[in-house]
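Single-structure report; data block below.
Note that this complex is displayed minus one protein chain, with the remaining chains in position.
Chain IDs A, B and C follow the sequence of writing; residue 1 opens each chain.
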């Protein structure tokens, strides 16, 4: 028999991303729409263990759809990795009468939810929130589209100064495991080369490409480097290498860092968050559990947590080719 | 036998949209990559008739990927609607040795290209560029994503003042035939109601909805109105109606207008433009003609002009429901 | 003997402006710094009459420095214009133990404060908050610098489309009595002509100037029109006039409206607000009353309310000349 859901908790976990607040708002309002009580759980699983809950109604999420970060705050929780920690979390949820939760986060957060579900048969749903877009089962994670615009906007500024001085810039962007951000902002910002975790361009080809670019009349160049690029050099090491091997360039480095995570979400991310929150709540209501909400071909979709966690998000290889053609 | 393409012309036609410059750049560079000469055709079909061509190489499109508007300028051409006009255009193209062209624009521009192709068996390809996203055969037109962000950003600003004064705002956004912009920015900006060409909400339901919203404790409200909304009232008439029928609100109106067309393209639009330009050029090279390049499920796609022109872009009805839930 | 101030109220009144939240934050924190209790008064003088007060400590203004609008909300109050209304307001303040207030607003708000001070000998200070910069006694009002950037940014977008189509745009910006915004954004956005309340350019000279500009090779033009421009024509009437008298232009109109009031304050406005809040609180502490805080030559300054209200903010005539030269 289908257990009726009466109180849903919502938390954000792991690294924050633009659109998390819009997703919280959506979960809260979808609950209100379906006459379900909703509780905000602060500081991710850490706050779950501490019983740091607060009831939220439709009005309590007013004015947050366009705010970066997460009003529920986020944290990584070592305690939740232990059986004891999860037991306390379960007790706290039960105490508060919460009978299901939606976790907004990434791979690690979903793994935690999956184990929790297995141990306590507790209904859980996930919403993918991370700027890296490194999650299987959805073409877009919350915050990814916003991050692309944030990064492209910053690189446009750096290009102003690069092209005024005929300089070469190595710009490090986020992406430890996948090159989505690097690849798209590389094309979007007109980069000369893009170094990603998926492909080893090789230092020689990089230098050769920069030489060809200089010869073709380009006065300045931007090279985008994902954190986890395959060459395995940091942007600073790349600078040193080029300094030694290419006298023709004055090289500069920029590490974009945490600013990439912040800012007001793009329209796309706000709409996506709104859709995902509704889908998560309505999936729980209809008895589903242990899934991640995703978007595929502009349709809401569910992927079992174990697949979402095991699967690998793949870059679009067409983009590598487009990038090559564009940097002619 | 396949006729070899040696010189490709590129033009922008109809209303301008962010990403057109990125598409021009892509066409030019894809030509350079394939050792094809490329000519910019100024002021759309009008400039084609005037023979207003200029050769463009890879360097001549430097620094335009992030610029709004179109460096080739755009225009509507009455002459091109006549057989005589098109004959002159054909003669001018032949004179310059141009043996194919890519037109970046909307429905009207594609119709022109299709007729031109029929009359002269001249290879043509289209790239959909319009903020309205009202073209069949592609899930996204160039400029649409940028416009969503531009509009949401402006509505965020209006909301600052709306919520400081407990006001109701009617905001008119673009969309004569389809409600894509209205629907998405409505959700993205947290609008109370969204009036679109596809659905007749009815004035009574609008007033009722606003009353319910006031009763629920909301202090300010935003109603998004697409230019071509089904109720058939202008934002000014809507204001008058509410002024007369709802004493509880102080009503204001804002018509966003042409600013929606401008601005630096989003990362999405820059990448889309880059992909579309490559696809258009390479399709011409492989002997294809009379198609519009589109994107479907993140894959480049071709739609015959006659289908693109006859078909209708449809809104996602799920969004209407999400909007209802979000405005609880 | 100097009466010791123990509780200070703070309110925002009249039209909202970016920087008001930063000023509220500053008043609250300056109070906390000096061990004075601070109360937020909601909805301007209307909330004062209703006794709508809430105690605010340093943490309660967290995260608002960069938000547009006003968290205390604003309103116009007819009741406060009556002796009875003000008596109730006084009683409510006394009841709550509030013994001074800082009002953030414009001319009308200061007049109210001045009368209130005369009637009840109640210590009051004013902080000028309005995007129009139309207040005597300060070179900058809160929100003015932000509005200039907001407007210039929008006009940049309109110019993208204007120059793509060889169009003439009449753009209406705020400024009923003074042309500060029009004059500065006119220069900043490279406008052809600027119509302000201070000067009657005359329709003939406008048309002549536009003709000269066309002849000089300009393909598109922007004319900035302050709401209260001296010619006395609305932007729509101007369009009609030019449509009739200048066949060479395709004319469009844009009324920017309320978006000009919103948005995150510029760095300048945030710093100015922070300085003004401190100055207002410390002036009250040292026994001053009935003054408006202002900035002159980058130094904080006090102007008696009666002078601030009677005086007139003047535009910098040098800018008119610069504008003429720039539009050659």
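The working rule: a residue touches a chain if its C-beta (ideal position, glycine included) is under 8 Å from a C-beta of that chain, and two chains touch if they have at least 3 such contacts.
Please read these numbers as outputs of a predicted model, since none were measured by experiment.
Taking every chain of the complex into account, the absent chain touches A, C. Within the whole complex, the absent chain has one touching residue among A:9, A:40 or A:68, and that is A:68. Interface note: of A:55, A:119 or A:160, the residue touching the hidden chain in the full complex is A:160. When the missing chain is restored to the complex, the residue among C:7, C:29, C:165 or C:258 that touches it is C:29. Although one chain is not displayed, chain A still touches it through residues 12, 15-16, 18, 20, 67-70, 73-75, 150, 154, 156-166, 169, 219, 252-255, 257-259, 261-263.
Touch with the hidden chain on the side of chain C covers residues 25-26, 29-30, 32-33, 58-59, 62-63, 65-66, 139, 145, 148-149, 151-153, 156, 159, 163, 184-185, 187-190, 216-218, 264, 266-268, 270-271, 274-275, 278, 297-300, 316, 318-319, 321-322, 325-326, 328.
In the analysis below, only the chains that are shown with their structure count from here on.
Taken as a graph of touching chains, this assembly forms an open line, each chain in contact only with its neighbours along the path. Over half of the residue numbers found at the chain A and chain B interface occur in both copies, marking it as a same-residue contact.
Per-chain Cα centroids separate chain B from chain C by 36 Å. The distance from the centre of chain A to the centre of chain C, with each centre set as the mean of the Cα atoms, comes to 39 Å.
Chain B has its Cα centroid 28 Å from the Cα centroid of chain A. Residue positions 156, 159, 163 of chain B are each in touch with at least two other chains.
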